[in-house]
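I have a structure here, written as structure tokens, and I will follow up with some questions on it.
Selected chains only, in their assembly positions.
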Amino acid sequence: MPTGPTSPGAAGDEPAFVHRRTISWGDTDPARMAYTGRFSDFMLEAIEAWFRARLDTDWYRLNIDEGMGTPFVSIAMDFKSPVTPREPLDIAVRVARVGTSSLSFAVEALGAETRRLCFTGSATCVFVDGQRLKPIPIPDKYRERLARPGRADEPDPQ
Amino acid sequence: MPTGPTSPGAAGDEPAFVHRRTISWGDTDPARMAYTGRFSDFMLEAIEAWFRARLDTDWYRLNIDEGMGTPFVSIAMDFKSPVTPREPLDIAVRVARVGTSSLSFAVEALGAETRRLCFTGSATCVFVDGQRLKPIPIPDKYRERLARPGRADEPDPQ
């Protein structure tokens, strides 16, 4: 499955990470397109796949094994054209900004075959202490990985 | 159930429509709060309840019976404090702007008991022809209802 780095993207120097997402019947509504409420799931699934590929962790392991969290403080999405099960989405995830505690992502989703722009989005999360939910600096081991050009040593399992 | 108009809200002259939403176990994640991906559902459910209460229709009837749609072109949300099943959300919906074809909403969600601000959001939809998905003017019968001060003659069934 073509999840992994691609050629340098328009939004920055970092090669984008691309998460391919099959659109299923259950994602669609009687207007014969994916329901608006599903798109934040599409975006968040792609961002979590980015965590697995780029930071070698996921939100479950961060929470359970490392006692921290990355709650989102904002998301926004612009819907550009209908999404249907006729083709998967290629959801490109780029880091837009690295703060002391926060990570901001820029997301762009294209039809996997038509390359038609389907939605763009942004999302910001903050590293927090899992107990008190107070912001903490992004741990060094993750900050280091952010500095390196994107690699996806192991294919995303989905 | 306290779904209905309230006293005039901060965001405009229109009394806000308030949709109460129970938070269930299935909405929550191992961080013991509602999962980010659920919030667009919370917001959209509240906006659809507004359609039922204020326009006396819903997205299903608009689509199936009237051959039109109201796809969203954008949504955005800021998350202010954790949401848990310990109290329902009171999700206030106000019309922020009425265009020729578009309707923009401003949403504000408080804990039903603590009155703590949990999230704010905005969303814009466009009335379209159901066949060609081209924008159409907001039908007069709905535009008239938008001009009147909000009433909710019949309680929302949820």
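Per-chain numbering from 1; labels A and B assigned in written order.
Definition applied: contacts are C-beta pairs under 8 Å (C-beta built on N, C-alpha and C of every residue); 3 or more make two chains touch, one makes a residue touch a chain.
The structure presented is a predicted model; accordingly, all values stated were derived computationally and were not measured.
Trainee: Shown here are 2 copies; how many are in the complete complex?
Mentor: When the whole complex is considered, it contains 4 copies.
The working rule: only the chains that are shown with their structure count from here on.
Trainee: Could you give the separation in Å between the centres of chain A and chain B, each centre being the mean of its C-alpha atoms?
Mentor: So the centroids are 26 Å from each other.
Trainee: In their complex, what parts of chain A are in touch with chain B?
Mentor: 30-31, 33, 36-37, 39-41, 44, 60, 63-64, 69, 71-79, 82, 130, 133
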